[in-house]
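These notes concern the structure reproduced below.
Not every chain is included here, but those present sit where they belong.
First chain written, first letter: the chains are A and B, and each begins at residue 1.
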Amino acid sequence: MRENRVRSIWEGGGVALNGWLHVPSSFSAEVMAHAGYDSLTIDLQHGPPDVGSVIPMFQAISTTDVVPFARVNWNDPGTIMKLLDAGCYGVICPMIEGRRDAEAFVGACRYPPQGYRSYGPFRANLYGGPDYAANANETVVTMAMIETKDALEDLEGILAVPGLDAVFVGPSDLGQALGYGPGMDREEPEVVEAIGQIVGSAREKGLAAGIFTASTEYAGRMIEAGFNFVNVSSDAHLMADAASNAVAALRGRRPPS
Amino acid sequence: MRENRVRSIWEGGGVALNGWLHVPSSFSAEVMAHAGYDSLTIDLQHGPPDVGSVIPMFQAISTTDVVPFARVNWNDPGTIMKLLDAGCYGVICPMIEGRRDAEAFVGACRYPPQGYRSYGPFRANLYGGPDYAANANETVVTMAMIETKDALEDLEGILAVPGLDAVFVGPSDLGQALGYGPGMDREEPEVVEAIGQIVGSAREKGLAAGIFTASTEYAGRMIEAGFNFVNVSSDAHLMADAASNAVAALRGRRPPS
């Protein structure tokens, strides 16, 4: 079976650089797959892609050796299993509030007896190889988002769920859970401390830890803090910022009259 | 009828800043429409969008006051008329080799008696207003690409075609036509001279002049040279460059062990 390079990076002590896909197009996905990322995450929660968008996007990513991830929009086993069948190598699940949520999530990603995933890897067999079923449980990455008060309180319970590979921090919801407004690259001490607690506990237990950031500067600090799966911005925001900058550089210019 | 703001900018002596759309998605089109451009051009020639992609993309652009343009992939009246019916306010036509090509192109964009456009503005009536038909001939912008030797030789003939509003320079094909390799932001003296000849002749005759560039620096020089419709890069290239830069800034970093 094709290896999961994100796992290999983690085993080597490195950090996986992840790109984020909001544009529901296989063309932009292929463009992003040539930008140098280790993995690309299709965002089904806070982005346009839905279950019907992912196959062409996974195919576009699979023209390269970038690892295909997805964030689901809910802890829904029917959707999670379908994404895995389509060849997804890593699932980020939002709104994991405690151990039971984490067990349900991880179970949907693992074939029996470790979990309750139903068998039918219609595209995963093409992408992963004919021995997919025998190796999927050890290959697919499971990442639980820690972004609510309940999750912070049951963090140990979540981290103890067998088969959970990693946690992922959503800074905006986490900040809101702690009483602040939305926003990325948090500097509020209370939020920074919570982030530190999450990465510390996760790495200590041998799990990986990921975070969404809005700048390479903050991402670099997060790597220093122990995160080994780091995302900077998204396809749409990178494009929007670059476009705005180009316009700003020329606005006000006039041809000679 | 809704005015064509690109025309208004030209009449005011300004330069229209144009964005270029390769990603065949209405979501990325809407993102680009909020970046500050005056107009956005959907590229049906050297980009993924085809005739079936344009309506959702034009609709996305029309949620703002950015002016919707398109580049067709050939001087084909059936396609040109269909784009106009869909609400396109400006058509860039490649491979105009001489006066006859220009006449065929402009005629497809104008209702009789100025041209031979067939009547049926199925979406243009919604976008432009109920008086679309009466004003379309004076509103829609026609831009002929000058990018071959034949075009350079018949430049005066092309510029003299009634109803032609502007020329557009494709630096890569123009460079190839003059014996150089492909590339943007040309510095070869012969190519620079040809570009100067095109913009000079066009502006002298009262036509507008547009060019595709790869950097704001070169775009600024082109505005100095007289161009009043300037494009910098494309949605996909802006995204790819920003993504590559983000990866490069973090590559090699490792979390503390």
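Heads up, the rule we're going with is that a contact is a pair of C-beta atoms (placed from the backbone, for glycine too) under 8 Å apart; a residue touches a chain by one contact, two chains touch by 3 or more.
For clarity, every value in this text was computed on a predicted model and none was experimentally measured.
With 2 chains shown in place, count up the copies in the whole assembly for me.
If we count every copy in the full complex rather than just the 2 shown, we get 6.
Definition applied: only the chains that are shown with their structure count from here on.
Report, in degrees rounded to the nearest 5, the angle of the rotation taking subunit A onto subunit B when the C-alpha atoms are fitted.
In short, 180 degrees.
What whole-Å value do you get for the distance between subunit A and subunit B if each is reduced to the mean of its CA atoms?
Those two chain centres are 37 Å apart.
Can you tell me which positions in subunit A touch subunit B when the two form their complex?
Listed in rising order, the residues are 13-15, 17, 19, 22-25, 27-28, 31-32, 34-37, 48, 203, 216, 219-220, 223-228, 230, 232-233, 235-236, 238-244, 246-251, 253-257.
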